[in-house]
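All protein chains of the complex are present and in place, except for one that has been dropped.
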Amino acid sequence: MRVELTVNGAIHGVDVEPRTTLLDALRDNLGLTGAHAGCEHGVCGACTVLCDGAAVRSCLMFAVQADGIAITTIEGVTPGPGELSILQDAFCETHGMQCGYCTPAMILAAHALLTNNPAPSRGDIVDAISGNICRCTGYAQIVDAIALAAERIRGVNRPPEAGA
Amino acid sequence: MKAAPFEYSRPADIDEACALLGGDEGARIIAGGQTLVPMMAMRLSRPTRLIDVSRISALSYIREEDGHLAIGAATRQCVVENDPIVATRMPLLAAVMPWIGHAATRARGTVGGSLANADPAAELALVAVTLDATLTYREAGRNGDIPASEFFIGPTITALPMAACLMEVRFPIWRDGHIGVGFHEVSARRSDFAFVSAAAQVTVDEDGICRRIAIGVGAVTDVPIRLERVEQELSGNRPDAARLRPAIEGALADVDVTADLHASAPYRRRVAATLALRAITDALASAKQRGPDAC
Amino acid sequence: MKLDIGGEETFPMAAEPLWTALNDPAVLKKCIPGCQDMIAVGDDRYKLILALRVASVGGTFEGEIVLSDKIAPARCRVSVTGSGTLGHGEGSATFSLASDANGAAIMRYAGEGEIGGLVAGVGQRVLKGVAKHLVGQFFKAFRREVTGVV
Partner (left out) sequence: MSEAPRTFRFVSSDRRVREDRRFVVGKGRFAADIAVPGLRHVALVTCPYPAARIVGIDKTAALAMPGVHYVLDGRELAAATLPLAAGLDTPHVPRRPLAVDIARYAGEWVVAVVADTRALAEDAAERVKISYERLPFVLDAEDALKSDAPLVHAGHGSNVLLDRTFVWGEVERDFAESPRHLSLRVKWGRSSTVPIETFAVAASWDPWREMLDVWASIQMPKYPDQTATALKLPASSVRVHYDVDVGGSYGVKRGIKHTVLVGYLTKRLGFPVRLIEDRLENMRGGDAHGPERLFDVDVAFDDTGVIRSMRMRALDNVGAYAGRSPFQLGKPVGAIVGPYRIRSVQYRAIAVTSNKTVQEAVRAFGQSPTNYAIERIIEEVANSLGLDRLEARRRNLIRKEEFPYLIPSGSTYDSGDYHTVIDKVLAHADYGALVAERDRLRAGGMLAGIGLATCLEPSGGNSSFEPLLNPKNTTTTWMDSCRISVDATGAITATMHTASAGQGHETLVGTVVGETLELDPERIRVVRPDSLSALPSNSPVGSRMAVMLGGAAFHAARKLREKLVAIASHDLGVPLERAHYREGGVFDRDAPERRLGWMDLVTVAHRNFHKLPPDMEPGLSVSHVMQVPTGGALPTADGRVQMYPCFSFEFHLILMAIDPELGKPEIRRYVVGHDCGTVINPKIVHGMTMGGIAHGIGAALYEEFAYDDEGQLLAQSFMDYLLPSSHEVPPVEIVHHVTPSPHTVFGQKGSGESGYLGAPAAIASAINDALKPLGISVNTLPIKVSLLGDMIAAAREKIGEPQGVE
């Protein structure tokens, strides 16, 4: 089936079988390998992408269901070659990863959280990433990264102080 | 882990969906896909055709009408979770929403999908049974209703006719007195399928008499159940904790309790009583805290 | 996974016709959930082809069904083995028929089954409930078949 996927702001026409998951289409048809297959049954969250801004599991969506939805992958939140977003930089700052396999999904889950909740509590952060299993880190440095990014984003968005 | 091949259709409206469903014995409705797609990935489920109703806007709504809260079957769980009408009119529903899967599954998962897949531990199914919801389906150009108490037949099994498409679930809104709700569940991890869940809704009058109560438990047996004997015991009475536990245990005594890898039958039976008691206690407490106009 | 199967059904009729129905492959074919075909391969031995479907779950299953230990019209044993896309299963149950004081036939059945493969590995949580449902479906259909009443 022909389907037009809007990924990271660009429209791509791809031919896929109806059974091709969005995850496989992103990876195999579009070469966007930042989304990873972990369990392929919707538990681990390694395949998380944003659909119209919400974090969803791309292994639980067929590509044919995704036309007209604005899909954002990790490649789409990276500002440019060699540049990191505040969130990505915060993950580097706290070393919020080890093997890096769950990391893009974790960052996208965090991205969705911070879009809706610029000042999340620790509990909010824990809850927002609870659908993303990380086997390496024990989550602490991931939570730290998201808290740090939230703080930095709030700082960036704060109006300059008087006289500054 | 790739699904077996299938055809894909995205009908424009529900009648077209029903026609497709009626025309293909192996067809299945897909909305959010959060239950169906994992089963397809493992090839436990192998529909010949998926009929995607997730974009039929007529199936996605939350509205208050005729003393009910009506929710379209394709309404996403995250929408219900954040809906102000749900929060005020259907606090029990609002209470369970964060317990359903994860944010990422609620972003896609629908109300109808959860109900139609009839997991014994599904929170939405429990609330539907507890509050006497009515499910409306469409089949061959006409609508039919099934009360929640008859809708759930077994694990994953419902009374929905084969060629029917679930359209709506209607929860009655209680208006008689101060409403209170309580919900508890226990699972291995926070977001796992519950071993046991319990949901209670009560109304209490000015004198502290329990006017009305609904108490249901989930995951204990093949389908969510109401503890009617407890309801009879409590309604019209002043709540008495000492009488409540035996009544709950009595109501659970004859239930054919399930056991699985993660929780034994004695565990489920015992903890069902505990959680039912806690849910009722919380419901009574929150009813007393609410003002008379709370609902 | 081991499954215990057991129960009792009462039919408003004599035991004889029940016995006949229980031993009639045409009746069994209609009553075994998802049964597509029962092909005789020997005395009281049939090749069984199922297209099982319970709600969203479905798969094909090929196996054998054997009727044995027959004591007409009181007792027989039904054994099923086979495998398919969902996994494999086997089980056997003894059916015994008796009449109660009112002349109604009582069918008692007891046995055990085993299910393995995919459904056991990923569906253990609901497997027993689904199996119970299938047994129920069989008797529902069987009752309809022998009494004409749903």
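Which chain is which? They are A, B and C, in the order written, and residues in each are numbered from 1.
The working rule: a contact is a pair of C-beta atoms (placed from the backbone, for glycine too) under 8 Å apart; a residue touches a chain by one contact, two chains touch by 3 or more.
Because the structure is predicted, anything quoted here is derived from the model rather than measured.
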Inset, instruction - Would you indicate which residue among A:7, A:25, A:60 or A:74 is in contact with the undisplayed chain? - result: A:74
Legend entry - Absent-chain contact - pick from C:4, C:69 or C:114: C:114
Inset, instruction - Based on the whole complex, identify which of C:88, C:108 or C:140 touches the chain you can't see. - result: C:88
Inset, instruction - Please give every residue of subunit B in contact with the chain that is not shown. - result: 1-5, 38, 42-43, 186-193, 195, 241, 245, 261-264, 266-267, 270-271, 273-275, 277-278, 281
Legend entry - Residues of subunit A (touch criterion as defined above) contacting the omitted chain: 17, 19-20, 27, 31-41, 43-44, 46, 73-75, 78, 84, 88-89, 91-95, 97-104, 107, 122, 126-127, 129-143
Legend entry - subunit C, residues in touch with the chain not shown (by the definition above): 1-2, 83, 85, 87-88, 114, 116-118, 120-122, 124-125
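Here is the rule we use: only the chains that are shown with their structure count from here on.
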Legend entry - Rounded Å distance between subunit A and subunit C, as computed from the means of their C-alpha atoms: 50
Inset, instruction - Find every residue in subunit A that makes contact with two or more other chains and list them. - result: none
Inset, instruction - Would you mind writing out the residues of subunit A in touch with subunit B in their complex? - result: 1, 17-19, 21, 24, 40-43, 45, 48, 51, 54-57, 59-62, 64-65, 109, 112, 127-128, 130-132
Legend entry - Residue ranges of subunit B touching subunit A (in the complex, touch as defined): 1-8, 10, 30, 33-34, 37-38, 40-42, 50, 52, 54, 78, 98, 101-105, 107-108, 190-191
Inset, instruction - Name, in rising order, each residue of subunit B that touches subunit C in their complex. - result: 26, 28, 35-36, 39, 42-47, 117-120, 153-158, 193, 222, 258-262
